[in-house]
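With one protein chain removed, the remaining protein chains of the complex are shown where they sit.
A, B and C are the chain letters, set down in written order, and residue numbers restart from 1 in every chain.
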Amino acid sequence: MTDVVSFENVGLRYGLGPEVLRDISLNLEAGSFHFLIGASGAGKSSLLRLMYLAQRPSRGLISLFGRDISTVPRRELPALRRRIGVVFQNFRLLPQLSAFDNVALPLRVVGVKQSEIRRHVEELLTWVGLRDHLDAKPATLSGGQQQRVAIARAVISRPKILFADEPTGNVDNQIAARILHLFDELNKLGTTIVIATHNEALIRKTRRPVLHLEDGVVRSAAGDEDAGTPGDDKPAARLATENGRPA
Amino acid sequence: MTDVVSFENVGLRYGLGPEVLRDISLNLEAGSFHFLIGASGAGKSSLLRLMYLAQRPSRGLISLFGRDISTVPRRELPALRRRIGVVFQNFRLLPQLSAFDNVALPLRVVGVKQSEIRRHVEELLTWVGLRDHLDAKPATLSGGQQQRVAIARAVISRPKILFADEPTGNVDNQIAARILHLFDELNKLGTTIVIATHNEALIRKTRRPVLHLEDGVVRSAAGDEDAGTPGDDKPAARLATENGRPA
Amino acid sequence: MAIGRGAIPFGHDDASRFLPWMLAFMVYLAALAVAGLFILADVTDKFDRGIENTLTIQIPVSESVLSDDRKVAAVLARLRRTLGIERADALGRSEVSDLLRPWLGATAASDQLPLPRVIDVTVDRSKGFRAQNVRDALEPIVPGIVIDDHGAWLGDFLRAVRGAEMMAIAVVFLICLITVIMVIFTTRTGLGLHRETIEIMHFVGARDSYVARQFALRFSLMGLKGALIGIALAVPSLLLLSVIAKNSGIGLIPDFDLTTVAWISIGATVPASSLIAMMTARATVIKSLTQMV
Partner (left out) sequence: MAIGRGAIPFGHDDASRFLPWMLAFMVYLAALAVAGLFILADVTDKFDRGIENTLTIQIPVSESVLSDDRKVAAVLARLRRTLGIERADALGRSEVSDLLRPWLGATAASDQLPLPRVIDVTVDRSKGFRAQNVRDALEPIVPGIVIDDHGAWLGDFLRAVRGAEMMAIAVVFLICLITVIMVIFTTRTGLGLHRETIEIMHFVGARDSYVARQFALRFSLMGLKGALIGIALAVPSLLLLSVIAKNSGIGLIPDFDLTTVAWISIGATVPASSLIAMMTARATVIKSLTQMV
């Protein structure tokens, strides 16, 4: 059983501010599916940023796919990043590109053939209900439409890990369910998934293990004490207490 | 009983695209409080944009405070806009200004005294839980924190009308309740409020009248048939059917 | 309304970090061009009413003094009828012998030596004077007459100098134009970059004039900054050039020392550029704002 994400006593502070995350230790097994919850400002996005290499930790050890990321040279980062999909909380679509081109981006940089790009991107955008908006620039899309483009961009290259930060904040329950179904499908194909969210209905519905972030540390799943959904042999996160011993 | 917002057979299309809104007729009474719901891409943000003068309608008549907005000269727009508060779906905070300065902006442009600005802004930001983040730039705030700054900016000048577009998409239920309480307080002081949202829990909890946007027209409140909360003498929106006759 | 703490800081985008330096360069060029203009004007002034408009005519010595006198009278009469001749006077014998002394030594003063007659002529070249016409007219009267046109080469030289003056003026105008264009571009870039800021300002009820004031202030400051840098570089350059010119002893540019008027004109590029920057920015902003929400 391999861990695709592993944190050991990781701390993070921005500049000279207080530690936003302190002493995070956790392991996410390949093929696991977790929700990440916590109050606004608890550090969910910060934790995800550490995971998708947008931020270096102030201390501690982070490993991705078994590699200590502090030892990965810059020129090998692109290859690592191609195995990671990210849905940013504020979408971060490229404003000058159409919905189609935004979603095609991860395929373009690895040199996928144009015809194949067209087929895959169109199919995926159709699936999230944007068939009629392929050529629309982000600024002309509604909030929920932008969010769906962001999700499509994150999953188009079938990443090994998917990090989604509040991916359903701008869509109605029906579309939220559809997006969750998409994530489920990916997960069945082996993608490890972490979703930061405030949407409690979503969490209740899926009964997936929950990582609860509070006071800068990850606590055992709140409101869903039986992390790992008992009787389900889905891989789960092995949480560690502050002093690093598995809980 | 005065109508602060009034639409007559309003239609909107972007460029040469299809009509996003067609034949909207509605009246919002002073002091009313409505939710605006509809699927993602239904046109909620577009309808709000028409209301807060960010967009001109393709056809039809829009009146604010009893004035036909197509006849308001450019130089009188600032005075009109000072009576309107807006929470944008994507926040639209000024990245170069601190949370404090963002919230202070509406007071600054009307020349409020510095000391008074400081008192009011600090009080409000403390209330939404951002006492420790007064000097933080938006980029260093979490998604939910940014959203709260955007809300504070919209309400700081005690507007006569408040439009909020998905104001609770990035905060947890506890903060959402707090924000709703803020809106309620404003409403009690006479502010007319329209909130576009996907958050069904919020709507269920408050039992306010609902405007349902579907296929480009506003239908009688869905899931809350008794628009205007019976037994409550709160002013409500009088909806009109497509051909302009009151339903 | 306070402009300091209370104003909306538009932030320091790169485009506006760039402008002061471009303005500095423009002011530098303008200062040099203005200095050049004054120096060139000095050169033309010096030569203008000098040798350029003079002509010396010599009537070769013949057998008899009487015949020479007649020839002089005839030439003078003819000259006075010629277009573009302002004044023509025969030099006296002592003046001619003074001219010849270096050649002939003491003997020049001797009455025995026959001396050529010399006529000093002042011409007005603007009235269509041509040395060749004079030559053609006088040759039949006195064969072998010598016409020495001092202005010929000097005229060429002065025309070149005047051409340079024209160029300097053109350069100054070009610089003003380019400055205006640069400020327009930068303002519009600024408006583009700050479009979001401006829209939000509008939504919270700011007037166009309020927004325009921020931009105009910012650009006049940038203009001032750029101009000060430019002038701070131009003055040492000019002083250095002046020292070089003096040490190399370039006689043609004798008064490289700029006059007070010149220095004031050079200094005037500073307020000029910040004024240009401010007014251009303000006009551009006001025009653009009315097209925004």
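Note that contacts are C-beta pairs under 8 Å (C-beta built on N, C-alpha and C of every residue); 3 or more make two chains touch, one makes a residue touch a chain.
Note that the structure is predicted; figures quoted are calculated from it, not measured.
Trainee: Where does the absent chain touch, in terms of which shown chains it meets?
Mentor: A, C
Trainee: For the full complex, which residue in A:Arg82, A:Arg158, A:Arg178 or A:Arg219 touches the chain that was left out?
Mentor: A:Arg82
Trainee: Which residue among C:Ala41, C:Ala131, C:Ile178 or C:Leu217 touches the omitted chain?
Mentor: In the complete complex, the chain left out is touched by residue C:Ile178.
Trainee: Kindly state which of the options C:Ala41, C:Leu76 or C:Val146 is in contact with the chain not pictured.
Mentor: From the options C:Ala41, C:Leu76 or C:Val146, the contact with the absent chain belongs to C:Val146.
Trainee: Of C:Gln58, C:Ser265 or C:Thr280, which sits in contact with the chain we cannot see?
Mentor: Hidden-chain contact among the options goes to C:Gln58.
Trainee: Kindly note down the residues of subunit C that lie in touch with the hidden chain.
Mentor: These residues touch the chain not displayed: 13-15, 17-18, 21-22, 25, 58, 60-62, 100, 102-107, 113-114, 116, 144, 146, 153, 156-157, 159-160, 163, 178, 181-182, 185-186, 188-189, 192-193, 244-245, 248-253.
Trainee: Can you list where subunit A touches the absent chain?
Mentor: 52-55, 74-75, 77-79, 81-82, 86, 92, 94, 96-97, 105-106, 108-111, 114, 153, 157
By definition in this document, only the chains that are shown with their structure count from here on.
Trainee: Which chains end up together, and which apart, when subunit B is taken out?
Mentor: The remaining chains, counted without subunit B, group as follows: A | C.
Trainee: By C-alpha centroids, what is the most central chain here?
Mentor: Taking the mean of C-alpha atoms per chain, the most central one is B.
Trainee: Quick one: subunit A and subunit B, Cα centre-to-centre, how many Å?
Mentor: Measuring from centre to centre gives 31 Å for this pair.
Trainee: Any idea how many Å lie between the Cα centroids of subunit B and subunit C?
Mentor: The computed centroid separation for subunit B versus subunit C comes out at 65 Å.
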